[in-house]
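Below is one structure, written out as structure tokens; comments come after it.
The complex is shown incomplete by one protein chain, all other protein chains being positioned as in the whole.
Just so it is clear, A and B label the chains in written order, and each chain counts residues from 1 on its own.
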Amino acid sequence: MSWEVVIGLEVHAQLATKSKIFSGASTAFGAQPNTQACLVDLGYPGVLPVLNEQAVAMAVKFGLAVGAEITRRSVFARKNYFYPDLPKGYQISQFELPIVGKGQLTIKLEDDTEKVVGITRAHLEEDAGKSLHENFSDRTGIDLNRAGTPLLEIVSEPDMRSATEAVAYMRKIHQIVRYLGVCDGNMQEGSFRCDANVSVRPMGQEELGTRTELKNINSFRFVERAINFEIQRQIDLIEDGGTVTQETRLYDPDKDETRSMRSKEEANDYRYFPDPDLLPVVIDDDFIAAIKAELPELPEARATRFAESFGLKSAQIETLVGDVDTAAYFEQVVGEGADPRLAANYVLGDLTGALNKDSLEIAVSKVSAVDMAGLIKRVMDNTISGKIAKEVFEAMWNGEGGADAVIESKGLKQITDIGAIEVAVDQVIADNPQQVAEFKGGKEKVLGFFVGKVMQLTQGKANPGQVNKLLRDKLSS
Amino acid sequence: MSTLLPDFAEMARALRAGKVSSRELTGDCLARIKRHDSSLNSFISVYPEQALAAADAADKAIAAGSAGPLTGIPMAHKDIFCAEGTRTTVGSKMLDNFVAPYDSRVVSGLAAAGMVSVGKTNMDEFAMGSSNETSYFGPVKNPWDLQRSPGGSSGGSAAAVAAGLVPAATGTDTGGSIRQPAALTGLTGLKPTYGRVSRYGMVAFASSLDQAGTLTRSASDAALMLGAMAGFDDRDSTCANVPVPDYSATLNDSLQGKTIGVPKEFFDDGLEAGCAQAVQDSIKEYQKLGAVIKEVSLPNLAMSVPVYYIVAPAECSSNLSRFDGVRFGYRTESTGDLADMYTRTRSEAFGVEVKRRIMTGAYVLSAGYYDAYYLQAQKVRQLISDDLSRCFAEVDVIMGPTTPTPAFKLGEKMNDPVQMYLNDIYTIAANLAGLPAISIPCGFSQNLPVGLQLIGTQFAEGLLLNCAHQYQQATDWHLRTPSISGGVA
Partner (left out) sequence: MSLSKQDIDHIARLARLEVAPQEKGDYVEKLSQIIELVEQLGAVDTTGVVPMAHPLDMVQRLRPDSVTEADQRDYLQQNARDTENGLYTVPKVIE
């Protein structure tokens, strides 16, 4: 039997606010445990939540970016369950009236076709703290620094039909929230994570199969693997005559398998009701207009602009705009006067290679955009050749200074003085009579031998174009 | 010699004239507490040293000429308000060992006005009760008859003020918890508009109903205290940003031509005859003061108790989930797994009534019941609010009894929660609609005080205090005191 896979994702994006969604405690990552958990985050008796304006603005910004309806009067509700990292015994979330309604986005599939994925809703909620199981043998430690960090939970329609599509969708959301600056997208730190709802049904069947929910997956690779494992598990189960149980499962990357989370099974009666400590959030036209006005250029628009103004190859554009920081770096390089095509080559070539080698993000690149432009300009004005440029870049990456300083200190300036090149050419011709004879006999490719010899003699600094022309002139005469 | 004077104005005059010091007033309160509270049980904690230090600071301010109308006057807080560095128990074993790390807005506001807090008063556990019998620290006795309940949940505050242990106390009112004890102990009890006083630092029972207020002898005292408690607070999203008027300035306005609505549903069969008589007499008194009396109707009044016993338990079941033994409060000694730790902690530290309400709340919100119970209750809540709005289109103030009976005997209703709940039939509507209401003493039945309730429109505390004060100028019910107080007036 052939099976159809149905996947919906719930992406949790931590919003990049300075303070928490309902308190004035810092959201900075990596602090000592519980040093950023104030009275409100700890759920102390008598303290009350007050909503962070930026969290609302960021949610609206996301909604506008995916063409969603913004709910003009949204409501916070309490989701009640007991868990040690949930201090109040309820999570403040949104249930019936989320701030962002229906929207959609387009993903590109591997075969270059496009697919529209529906967004059901996106709602604001507070993150929970962290349970640390490793520190003690008999107990669990609770760190509530993360409790109260604003989250935007973005819920998709069950529109995806494979793990690859799910990953493409997740990447797209990641790209958008990074472009908007509403989430840093850091998956290692848990700023961006997702739950996947997975089910299978016989091809052609209308009715959905029983789904399982895979919790808290925090890398693109794991999403793909977790979903693929789960698809196979469900198919095997059904084909062996079993049935899928609706449950929450945890992906274990070490074993590459999903397993049932018993602790979450019991508490499915969340008893949602409107939070009486918070009033309806009303968003008016002015609020929306102000956010629209500051909405940055999104990936599609940027790709179109890059194509129109820089004449780059579409594969290059896609990679450049794929990440907001890469696109910004590239634009800065060009803005400094570098040729766009050369800039694209260097950013996607030498720079990306160096970043990967050192596992660095482009935002903390060892060669700044301004210095990169300086290097490219020396290629453009023939001060150095492309080959020498690689050497200069290497030195710049190692902290030896800007392009001009490296060229100067290493004496890499290209020889464009025709007289000096002519001396070298004459010498090479004089030294290699046999090869001269071969060339004259019609063996064109010997020219490469002469070029190599000349470059060797000039330590690579001769302008290759000039060398070629001179050699041809002299050998043919 | 008793230094306790009949009202704040006289105390302030005596303090300024140097006839008495705040230290003397405060010391006198502490002595009375020591003498009488073993029979009343109205206090959970008393802080002599802190109180005397605050009194000395007040005396300095008075000497320096920087005193306000409340400077140096002793008072007590219901033990539901967090006060930094002091135990705040909410009448529960759960918070028996809890030291509040911050001040509530009510505590800081009254302290800033110079009032001297002598301690924290007893209350029904988590404010859930109408008799003060659910307190972990034992029931409070009514100073008018030690066999009887002072009402609840602010019963400790009511008993302490009625017995003259302190001139005033704070309270909270979720379904009548200020007005009912005020009525049963012969005091003036004010529940302001929802949102008038910040809830910051007040341990929550039912968030959409709770409101802080005062228990005082007179309306003029309440006016001064409310002025120091009310106002915008950016730490409470449900605190209204509405200017606070000078409540004392309008106390003497004439009631000529004011319209008073008397809902016929307030005079049903459940109302004890003596109470009915006292209330009717006081309504006549208002006519003499120039007010026009009009019969009005609140057709859904009877539904206010059922609505309340869905909304309040629902909210409390969620509000009390934070008491899990992890970050503060009681934690079981048993060493089981996590689920065991939660369950034992909560079962060992919550009393029976609190558990009943948490369970009721969990039930009405649970899957399959939400629409029939919680949602329907919210709709009927709207109907009750609409009834009141309709009345207020015709009248300035609504008036009637505060309670169906005078103070009942301790133990009388403890085994019948529904009978206990029905005791709040006249007070709950104001909470459901978020309206201000006040109870003032208006006579006696069976030698026990009877309360007259006035309800106003949102933020009409000034008018309610004005009406109450005018009545208190014409009558002396508010000056009657039980014998235990040694006759204050």
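Simple rule for what comes next: a residue touches a chain if its C-beta (ideal position, glycine included) is under 8 Å from a C-beta of that chain, and two chains touch if they have at least 3 such contacts.
Bear in mind the structure is a predicted one, so any value in this text is a computation, not a measurement.
Peer 1: Tell me which of B:Ala362, B:Leu410, B:Val450 or B:Leu465 is the one touching the absent chain.
Peer 2: B:Ala362
Peer 1: Kindly state which of the options B:Ala112, B:Ala372 or B:Ala474 is in contact with the chain not pictured.
Peer 2: From the options B:Ala112, B:Ala372 or B:Ala474, the contact with the absent chain belongs to B:Ala372.
Peer 1: Among A:Leu39, A:Val347, A:Ile384 or A:Val428, exactly one should touch the missing chain; which is it?
Peer 2: Per the contact definition at the top, the residue touching the missing chain is A:Leu39.
Peer 1: Would you indicate which residue among A:Ala65, A:Val100 or A:Ile142 is in contact with the undisplayed chain?
Peer 2: Residue touching the chain left out of view: A:Ile142.
Peer 1: Which residue among A:Pro202, A:Pro280, A:Gly311 or A:Gly335 touches the omitted chain?
Peer 2: Of the listed residues, the one touching the omitted chain is A:Pro280.
Peer 1: Residue by residue, what part of chain A touches the chain that was omitted?
Peer 2: Against the missing chain, chain A presents residues 17-19, 23-26, 32-39, 42, 44, 50-56, 75-76, 82, 84, 131-133, 135-136, 138-144, 250, 261-263, 266, 269, 271, 274, 276, 278-282.
Peer 1: Which residue numbers on chain B touch the omitted chain?
Peer 2: Touch with the absent chain occurs at residues 98-99, 101, 194-195, 208-209, 234, 237-238, 240-241, 300, 302-303, 305-307, 309-310, 317, 321, 324-329, 331, 335-344, 346-347, 350, 355-356, 358-364, 366, 372-373, 375-383, 385, 417-418, 421, 431-435.
One rule holds in what follows: only the chains that are shown with their structure count from here on.
Peer 1: How about chain A: which of its residues touch chain B in the complex?
Peer 2: 39, 42-51, 78, 80, 82, 84, 87-90, 140, 142, 269, 271-273, 276-279
Peer 1: Which stretch or stretches of chain B touch chain A in the complex?
Peer 2: Chain B residues touching chain A: 81-82, 88, 90, 95, 98, 100-102, 104, 199-204, 206-208, 234-238, 314-315, 317-318, 320-322, 324, 326-328, 338, 342, 362, 365-367, 370, 374.
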